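All protein chains but one are shown at their positions in the complex.
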Amino acid sequence: MAGKTIIQNVLASRYASSGIIQYWSEEGKIILEREFWIAVMKAQRELGLDIPSEAIEAYEKVRNQVDLARIRSREEKLRHDVKARIEEFCELAGYEHIHKGLTSRDLTDNIEQLQIFRSLQLIEVKYAACLYQLAQQAAANKDILLTGRTHNVPAQLTTWGKRLAMFGQDMLIAFQNFSAILAKYPLRGIKGAVGTQLDQLTLFEGDKRKVRRLEEKIAAFLGFQQLLFAVGQVYPRSLDFEVIAALFQLSAGISSFARTIRLMAGQELVSEGFKQGQIGSSSMPHKMNSRSCERINGLQVVLKGLVEMAMGLSGEQWNEGDVSCSVVRRVAIPDALFAIDGIMETFLTILQEMGIFPAMITNDLNRNFPFLATTTILMEAIKHGAGREEAHAAIKEHSIAVLQEMRQQGKTENELFKRLAADERIPYSLEEMNALLNEHEKFIGNAVMQTEQFVSTVSELVKRFPQALKIKPEPLL
Amino acid sequence: MAGKTIIQNVLASRYASSGIIQYWSEEGKIILEREFWIAVMKAQRELGLDIPSEAIEAYEKVRNQVDLARIRSREEKLRHDVKARIEEFCELAGYEHIHKGLTSRDLTDNIEQLQIFRSLQLIEVKYAACLYQLAQQAAANKDILLTGRTHNVPAQLTTWGKRLAMFGQDMLIAFQNFSAILAKYPLRGIKGAVGTQLDQLTLFEGDKRKVRRLEEKIAAFLGFQQLLFAVGQVYPRSLDFEVIAALFQLSAGISSFARTIRLMAGQELVSEGFKQGQIGSSSMPHKMNSRSCERINGLQVVLKGLVEMAMGLSGEQWNEGDVSCSVVRRVAIPDALFAIDGIMETFLTILQEMGIFPAMITNDLNRNFPFLATTTILMEAIKHGAGREEAHAAIKEHSIAVLQEMRQQGKTENELFKRLAADERIPYSLEEMNALLNEHEKFIGNAVMQTEQFVSTVSELVKRFPQALKIKPEPLL
Amino acid sequence: MAGKTIIQNVLASRYASSGIIQYWSEEGKIILEREFWIAVMKAQRELGLDIPSEAIEAYEKVRNQVDLARIRSREEKLRHDVKARIEEFCELAGYEHIHKGLTSRDLTDNIEQLQIFRSLQLIEVKYAACLYQLAQQAAANKDILLTGRTHNVPAQLTTWGKRLAMFGQDMLIAFQNFSAILAKYPLRGIKGAVGTQLDQLTLFEGDKRKVRRLEEKIAAFLGFQQLLFAVGQVYPRSLDFEVIAALFQLSAGISSFARTIRLMAGQELVSEGFKQGQIGSSSMPHKMNSRSCERINGLQVVLKGLVEMAMGLSGEQWNEGDVSCSVVRRVAIPDALFAIDGIMETFLTILQEMGIFPAMITNDLNRNFPFLATTTILMEAIKHGAGREEAHAAIKEHSIAVLQEMRQQGKTENELFKRLAADERIPYSLEEMNALLNEHEKFIGNAVMQTEQFVSTVSELVKRFPQALKIKPEPLL
Partner (left out) sequence: MAGKTIIQNVLASRYASSGIIQYWSEEGKIILEREFWIAVMKAQRELGLDIPSEAIEAYEKVRNQVDLARIRSREEKLRHDVKARIEEFCELAGYEHIHKGLTSRDLTDNIEQLQIFRSLQLIEVKYAACLYQLAQQAAANKDILLTGRTHNVPAQLTTWGKRLAMFGQDMLIAFQNFSAILAKYPLRGIKGAVGTQLDQLTLFEGDKRKVRRLEEKIAAFLGFQQLLFAVGQVYPRSLDFEVIAALFQLSAGISSFARTIRLMAGQELVSEGFKQGQIGSSSMPHKMNSRSCERINGLQVVLKGLVEMAMGLSGEQWNEGDVSCSVVRRVAIPDALFAIDGIMETFLTILQEMGIFPAMITNDLNRNFPFLATTTILMEAIKHGAGREEAHAAIKEHSIAVLQEMRQQGKTENELFKRLAADERIPYSLEEMNALLNEHEKFIGNAVMQTEQFVSTVSELVKRFPQALKIKPEPLL
């Protein structure tokens, strides 16, 4: 590799946070490997292998002393990467007790699982933080009336808080699934070259019970709740798909949120960032680009490609396995973790900096509300004595006329209420019509209660993740 | 649509079983729709709407009377599909109480969820049957020695039962995930045009508690454990991704199994089908093609494409929603269900008909075993007094010579044991070496115990699905 | 298959036109198969096989007489589908000369290629029609000023015609690629069971030259320009990927168009359909949903999934081939053709029915133009003697103030020009500023000329496809 120009992983360098990157750096991986070796030694010792506790302590003490240059020079000498790292760790500790009865896959597969597992734990908390921040925004805006849109055109009223809660609902489904997957994420364990545990059995002189206990202990030390029991050379790669698919699902609600912000910004209803005095650039103060939302949507596309790679690993095992999965996993696993982390970092930043333009939201409402209120006006007119057919005809007639004025002639004021009030077929006054807008609940239904349910659901959820309350995004590049 | 040539859905017509197709036929969908309307009426009645119980009974009695021609002729008259089906059902029952306060999406989204839910329930049981049949095979073959392979070349010994259990492990992971998803699969419920439940609130005169109870009752009638509470026009489409991704994961273990059978058939170790007197076609009796395994691998590729479509639905919501997802869901959801069903049908057939060629497996073992046993022979030679370096050199020397004879000269017998026994550097007799093969456990490690653990895990699991024991595949086309 | 409920292919039944479906119906496929058999006979006859020309004429005469029921009953009797179709065709013709020296793959692969080839020819013409109709719209609207948007917010002026031409540019790139692929689409030819042409060589008594000529003749009869020469059992499946990827690319420009129409409809600038008196539904005249555009975007997602399936076929060949590709190709190939056909049908319909709301476009322009003109005003002010720094400060100051009024207070009129004209730092009059809007070219640059270049490029292109001028979409379902 010497002399080759370094190309950085762009997801790590531009989008992901330093928190998640640590597990995937050369140094971070070595530390996790040492954590694993220590867990194995502890378990082996408890099951009777002759490993002194001082040795284990010595290893633990130097666990975080990683000198990459020295390891590399050993590797050049030994021409074997694992041996180089063993030698280094042993020399640092002053003992030779690690890596007993382990094959190469016992090391690589378990370490990679540890990298994944620790990353997922970090993601779980950060996603809880995302939900928490979103719920704060939803709560604060639960009463802000908004023109709800389907097919991108006005449909019925809703509230801004409810719209946020709606994206939160998507996120909650994904989080429930993700958490279930993380809780049961199983460790491959020490299974040897084709999965039959031959080497550990030899080490423990054929004592199958001990070999099983060994694995259980290791899993417990590392925090896994479940162990696989009948693998081949590797754990089933469909497990990687399960994880990456769950990461993709986490992105869905955030991505719909981002897409909707981009739409709303186009109507000047909202802006993703109010940092620079609520204006865009100096030369174009009117131009407030939703670049962060676009970034989220872009990162989601990246995730799709990584799910695709993970699918290419699933159901592709030949016999007890091979390494055709190797390059795919080197790319897809860290990149998927970086991408979702980048999405969450960006989302948290937006939640801190976004804001609405209430006057614009009101303008939009005024423009559209009369049309959306016609069902109610029809009912009220009938209550006030109008004939259904006549009233219906009047409403349709005036609606089309008003549309004509607005869309064909460009009139900005919606005069439907005025016209209806002036039509004797509609025995319902302009004052009454104008008052409708204040009777929210006639038009937004359960929007507020639904928002509150979202907020309380998140409050409950966040109790499991107290650290989530304090999470702040790193500055975006 | 009249006059247009009918192109059949090929996944339904050639691969899926009639069991799953029923929920996706025009008739089957109408029956589910009526089931839904009845559930809504019951709930509305229990919450005080004026719907007589005789009416509900009348609807229930005619639920399965579906006359497609008559419905179509109504539709032509009314030019509205939902109205046509409402009219038909009401006329059959002699009442007019269905569809109160429902919008179009209240119907379509919930019915589609019902189709999905019922299909998933059917798949869950059939997958349990797959695991059960596989476990039977694994149990029966747990002791059959087999050359384990990594990188498609001999690595260490394992057993045929363990290899099957290994694919079973993959399936168990997927099943655990799938079952969790099914158990919590949430119903959208009656939410109206933009999700605010405006129409049901109007129906229940603003009583929010009742509107919530209504949905809970409907969900309970239909068998759902969970309800969404803050959706827009539609439920979050990432839920479709969650389901389809889980279906894909179900295919992984089966697909690796199929791929490995194709490999083993190429070596004449196994055949996927022993039906016609253990021969291929009449003119080519030697040619036993693994067409069913190829079919499984093909169907898995189809599933990948459908996961991809489902990803295209996730995170794509604009505001409260639209129908850009419509065509995607019409294709991807049934097709994914048909594809996994076709995979399971094919897998069950193979499990019934497959068989091994024990003599060929033994030949393969004899060819490779001496190489795989060299580590043990080295250890034994040292125990018998050999010098490590000398013994190692002797083994390497003879291994290469034997390889030379076999690969370069085409000798079929592996004479490594003979050569080693004749070399005085190896104080270990030919009889002792030949006897090694009988000392399984020295070479297969925990393979048998792992297989047993798979079998017992499946036994436990199958208790939840007693119907699974009786499932038989339909004849393959 | 008897008794199994028929599930229709939804892409065929709801979205594709009857034109393309014909090649994929049971009957249509049989006719193409007969076309192929006839081409083979003609070539064999010309190369000396004893096939009388009356026989060929007799076959040609009955080519289109397809009685599916009779073929099916033969198949039940013979239990062999190909034999049944051979027997039927021979009995109809009164001769027995077809299918000489052909293996099963010689038939299936070539027929499927013929289905693909004919479908692609049809698509090429229809795509030319799409370009033609789009160019008509672009030409008619080349001068309509429009607020160009990047990041979904106003950026610079453009014209409506240029925006359409921009999507056309995307389509032209795709069409160029597609046409090149179609022009060189190669036929597998008669290659036998593993590709060595053993059977045709036997038939022609080892005359290799004749076997090659045979294929060349067949290709020529069927219209192919290129022949593969070194295949296995099948042609390389990456060729299917090449085709499906090209179909997907055809969808890109149309899809961006559709997405942009959906955006513009949300601002009431444009509507995809003006059929019903320029209003939405009767009860909601204001609600003009862009359902057809949504359909296009949905169909494009379907295409993505089909590309994914096609990728699963590429690079997956084992030795001389197998049928693990079979189910994938049965799904992905026709579905991709149906999907792109559905996209084009929908696009053509929109192009016929769409329209703009000029007054709304003007309103949008009036709102944004003053901000977009500030660079020009700065330049002009300097020309009129203003100091650069002072003028720049004034513009920024007033821009922010106006933004404040509009976004924070909801003022609908943009008073930037008024404010600037009133500021003595800007020696440029209100009349001059208001006049700017008439000096298009200062703001739209080359937009018109680019549009014209698009129009003339399409005119040139369409000369190769005179039928394209007459194509009309079938009514959408």
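As written, the chains take the letters A, B and C, and residue 1 is the first residue of each chain.
The rule is simple: contacts are C-beta pairs under 8 Å (C-beta built on N, C-alpha and C of every residue); 3 or more make two chains touch, one makes a residue touch a chain.
Keep in mind that what you see is a predicted model, and the values were worked out from it rather than measured.
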item	value
Selected residue (touches chain absent from view) among C:Arg45, C:His151 or C:Lys396	C:His151
Options C:Leu32, C:Ala265, C:Val323 or C:Leu416, residue touching the unrepresented chain	C:Val323
Contacting the left-out chain in the complete assembly, out of C:Met41, C:Ala219, C:Leu403 or C:Ile444	C:Ile444
Selected from A:Asn9, A:Gln176 or A:Thr202 as touching the chain missing from the view	A:Asn9
Listed residues A:Val62, A:Val331 or A:Ala359, member touching the removed chain	A:Val331
Positions on chain A where the hidden chain makes contact	1, 3-15, 18, 21-22, 24-25, 27-28, 262, 289, 291, 294-295, 297-299, 301-302, 304-309, 312-313, 318, 322-328, 330-332, 334-335, 338, 342, 477
Those residues of chain C which, in the complete complex, touch the missing chain	148-152, 155-158, 162-163, 165-166, 168-170, 173-174, 176-177, 180-181, 184, 186, 192-198, 201, 206, 208, 211, 228-233, 236-239, 241-242, 245, 248-249, 251-256, 259-260, 263, 297, 300, 304, 307-308, 311-312, 314-323, 441, 443-447, 449-451, 453-454, 457
Absent chain, residues of chain B that touch it	149-155, 262-263, 265-268, 277-279, 282-291, 294, 308, 357, 359-360, 362-363, 368, 371, 374-375, 396, 399-400, 403, 406-410, 412
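Convention: only the chains that are shown with their structure count from here on.
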item	value
Rounded Å distance between chain B and chain C, as computed from the means of their C-alpha atoms	35
Chain B: positions in contact with at least two other chains	297, 304, 307-308, 312, 318, 322-323
